[in-house]
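In this view, the complex is presented without one of its protein chains, the others remaining in place.
Take a look at chain A:
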Amino acid sequence: MRAAARGARGLASAAQTAAKKTQQKQSIDDFPLIYPDFLPSPVWNRRSALFERLQRADMLERRMHIDIPEFYVGSIVAVTTSEPNLATRQNRFVGICIRRERPGLLHQFTLRNVVDGLGVEVMYELYNPTILKIETLKLEKRLDTDLSYLIDALPEYSTFDFNLEPIAHPVGTPVPINDTQVKLRQPPWTQRWELYDFKGIDKAWLQATPYYKRKLRITKVEDYMKYDLIRAYRDDCQEAEHEKNTQKEMLEFERARHESGATKRRILKSAADGI
């Protein structure tokens, strides 16, 4: 009798917490930063609503089968892929995410690490079915959204322990920005880092040799590009209406799956917002 009453009360409180959880914030402001794969193509002529809708269906399906965590360029990520030729049929690689490219199902991210003194960069496609697990060991951002310059930086900036324990990010707090300024090796470099406006490089312009600075007028004075509003509109692929609809679609997909009882996994998450 008493056990039954206790059981009933337990069920009631569980239902209450579930009801509270469903009254979540229905839209995230940082959606284009957390889910850059759901944005339309940066190439204007390749944007097709039907193509995007079909891709989105496949992307949401995949996200229901594997947990794709939130990570940014500058976060330390561990990826476990399935390898048919290894004794343990798995291979795990840990590295810092240096870039995230391509829209939709093609979305790729590159991890960099220094293994036995040799710099290694591995590119993974986010929706590759042979990926077994993606874990964010350390969630943080950097001063740039493209860390390709680490290839010319001193090795200590790209070395990360393969056995790094995951550092939990307190949910609800903003994602920390790591403002390290990286020291580059002696020039010449693989790319002209001194010409770009990378905030995360320490004194690139001062290190570059005079030969590379000879056409300063044409090459260096590029500050006007940040004022080009329509170039930014085309390249950043952000449209408030599109993002709102995509988020609604995600929540609807989640709801349908949860109701059918197949899984309780959630797709629309934000570490900073706590949902």
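By definition in this document, contacts are C-beta pairs under 8 Å (C-beta built on N, C-alpha and C of every residue); 3 or more make two chains touch, one makes a residue touch a chain; residues count from 1.
Here is the rule we go by: contacts and distances are computed from a predicted model.
A chain of this complex does not appear here, and its UniProt-recorded name among "Trafficking protein particle complex subunit 6B", "4-hydroxy-3-methoxy-5-polyprenylbenzoate decarboxylase", "Iron-sulfur cluster assembly enzyme ISCU" or "Large ribosomal subunit protein bL17m" is "Large ribosomal subunit protein bL17m". Contact with the undisplayed chain is limited, among A:Asp161, A:Asp179, A:Asp228 or A:Glu252, to A:Asp228. Residues of chain A that touch the chain left out of view are 29-33, 44-45, 144-146, 196-198, 221, 224, 226-236, 238-243.
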